[in-house]
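As you look at this complex, bear in mind that one protein chain is not there, while each of the others sits in place.
For chain A:
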Amino acid sequence: MSDKSAKAPQKPAKPGRSAKAAKKDQPGTGAGTATAPARPGRLAVFKTYKLYVGGKFPRSESGRVYEVTDSEDQWLANAPRASRKDARDAVVAARKAFGGWAGKTAYNRGQILYRVAEMLEGRREQFTEEVAAAEGLSRAAAAEVVDAAVDRWVWYAGWTDKVAQIVGGGNPVAGPFFNLSSPEPTGVVTVLAPQESSLLGLVSVLAPVIATGNTAVLVASEKAPLPALSLAEVLATSDLPGGVVNILSGRTEELAGPLAAHQDVNALDLTGAEDPQLAKALEVAAADNLKRVLRPGTDGDWHADPGTHRLTAFLETKTVWHPTGSLGASGSAY
């Protein structure tokens, strides 16, 4: 557990929740709960990690969990191993939320994304512990990742009411017509979060999807899902309507297949599909209803300037025409 540096090493071993934890002499502080060293003699309260679907925190309908370990293979927690039924429920929730979220003003969406940053900032300590454990980083390095993740929410919060002016606008058609192109969200987007970057990468792929008014079904990093599942708690307290973001943990391949083939999903971000054969199979499945597909491998360093390509990847362009009419032949319009 990440809190090993903070804990008195001479503390007596207590019965852990797994053999691995006991072996490592890291009695159960529970992942994500250890913002302060436990008092000797006090048994920490573990957190039950759950899915985030439709604004609620259900267990997997399958009743399955899987062990999540840190970079040294030490047990951290059991995460829900979501099923294809959970994935379908998440799509239903995301579809239900789409109209309301897309229909909010861009200013409102921006404030809500900024609120996410505020809530995440308040939990810096918790996420630092989780990221350090998930990615095998030092506390300092993990803290830097969390700060960058907070700042990324702020970056995208500011984009919500600007992207339309960057990618849309009037078109000077050769005729008496008003003609305006505007970006619109494409709908329900399935996001396979990056496998290696459990928080910054996750935020970097999720925030742009919802900034523009899409709703998301996100499959967390398979081996490091805990920061994603904890992020759900941040989202749930950020005025984000239920269903706008739905977070699943489990086997990426098991969840991605049904989601790529789902006929009510409009787009697919393959960032977390590391195996080229899997990515290809998912892209083939996505063709059945012509999902917009963002292929893996377009991002390198998650700390780098994200640019706008993730904002525009899941946008449609709508162009509206209307005759301009005439003031009559007799007079000048000026």
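The rule is short, and it goes like this: contacts are C-beta pairs under 8 Å (C-beta built on N, C-alpha and C of every residue); 3 or more make two chains touch, one makes a residue touch a chain; residues count from 1.
One rule holds in what follows: contacts and distances are computed from a predicted model.
K.L.:
Of the options "ABC transporter ATP-binding protein", "Aldehyde dehydrogenase family protein", "Electron transfer flavoprotein subunit beta" or "Peptidoglycan-associated lipoprotein", which is the UniProt protein name for the chain that has been left out of view?
P.N.:
"Aldehyde dehydrogenase family protein"
K.L.:
Tell me which residue among A:174, A:304 or A:327 touches the hidden chain in the full complex.
P.N.:
Considering all chains, including the one not shown, the answer is A:174.
K.L.:
For a quick check of understanding: of A:45, A:141 or A:166, which residue touches the chain that isn't displayed?
P.N.:
With A:45, A:141 or A:166 as choices, the missing chain is touched by A:166.
K.L.:
Which residue numbers on chain A touch the omitted chain?
P.N.:
Interface with the chain not displayed, on the chain A side: 166-167, 171-175, 177, 179, 181, 186, 266, 276-277, 279-280, 283-284, 286-290, 292-293, 295, 309, 316-323.
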